[in-house]
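Below is one structure; the comments refer to it alone.
With one protein chain removed, the remaining protein chains of the complex are shown where they sit.
== chain A ==
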Amino acid sequence: MNTLLEVSGVSVTFDGFRAINNLSFRIGPAEMRAIIGPNGAGKTTFMDIVTGKTKPDQGRILWGEKSISLRGMSEARIAREGVGRKFQKPTVFEDQTVHENLLMALRNKRGPFAVLFYKPAAKDLVRVEALAEEIGLHDALWRKSGELSHGQKQWLEIGMLLAQEPRLLLVDEPAAGMTPAEREHTTNILTEAAKTRAVVVVEHDMEFVRRLNCKVTVLHEGAVLAEGSLDHVTANQDVIDVYLGR
C-alpha cells in the first residue's frame, strides 16, 4: 500500500512536558482512520504538528508520492499542499455569510493578486451551491454564519473543508454538539470523502467511531498504544485500562 502521510519518531515538549512522545503514524491516499484516546492524550497536538501549527522537536513528517517534508513549511503552505483541518471548536468567520465562508475556502489560487482580481466563475458558484446543499445549509447561504446554531457551524466547517478539496482531512471531534440524525449525516459525508482521499477523525464517541467502520489508532500519553480494527483495540487490555475502563 502506498502512503500519503508518514509521521515517524515525532516528539514535542511543552515546558518540559512531553505531549507527543516518539509518535509514528501513516495513512494511505484513500483511507479512513479514527484516532481515540483519553483527554490530553495528544490527539489535537498531533493535528497541530501535521498542519504546521506546532513545530516538533524531532522526527520526520513526509508527504505525498515524492515524500517531501512538511516540517518547516508554513501553515498556509501545508494547507495548499492539500491538508485540510477542522477544529475541535467550530471556527467559521462569523461576521461573513455562509456563501462568503464557502467561497473563501473553495480551491482556487491563494495569492493576494489572484484573490484581488478574482471573480467567481459560474462553476465556482455551482460548486458552492452544491456544497451548501450537501451540508444542509442551502437555505442559509446568505445568512451571517454567526447566526447559525452550533451544529450548523460544525457543518459549515465541514463544508469549507470539502471546498478546499484537500488530499488529507484532519477532523477533530466533528460530532460534538450534534443530534443523532446529524451525526449520521456526518458519518455519511466522511465515509464518502474517504473514498477519494485520506480522512483522520478524532472522536470520543465510540458509537460514532463504530459507524465509521475503519481502522482505529489509540493514542495515550503522546504515543500509539494500539492500532487495528475497533474490536481489536477495544479487546486490548492496555486500552481498557487507560481509556475504556475508566
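In this text, a contact is a pair of C-beta atoms (placed from the backbone, for glycine too) under 8 Å apart; a residue touches a chain by one contact, two chains touch by 3 or more; residues count from 1.
Heads up, the rule we're going with is that contacts and distances are computed from a predicted model.
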**Study point:** Among "cytochrome-c oxidase", "Leucine/isoleucine/valine transporter permease subunit", "Hemerythrin-like domain-containing protein" or "Urease accessory protein UreF", UniProt-listed name of the chain not shown
**Key:** "Leucine/isoleucine/valine transporter permease subunit"
Review point. Looking at A:Ala30, A:Leu62 or A:Ala79, which residue reaches the missing chain?
Key: A:Ala79
Revision key, fill the gap. By the document's definition of touch, the residue of A:Leu4, A:Leu70, A:Ala140 or A:Val242 touching the omitted chain is A:Ala140
Review point. Which of A:Gln96, A:Thr191 or A:Asn236 touches the chain that is not shown?
Key: A:Gln96
**Study point:** Identified contact with the non-displayed chain, of A:Val12, A:Ile49 or A:Ala105
**Key:** A:Ala105
**Study point:** Interface with the undisplayed chain - residues on chain A
**Key:** 51, 53, 74-77, 79-80, 84-85, 87, 91, 93-96, 100, 103-105, 110-112, 115-116, 118-120, 139-143, 147, 160, 164
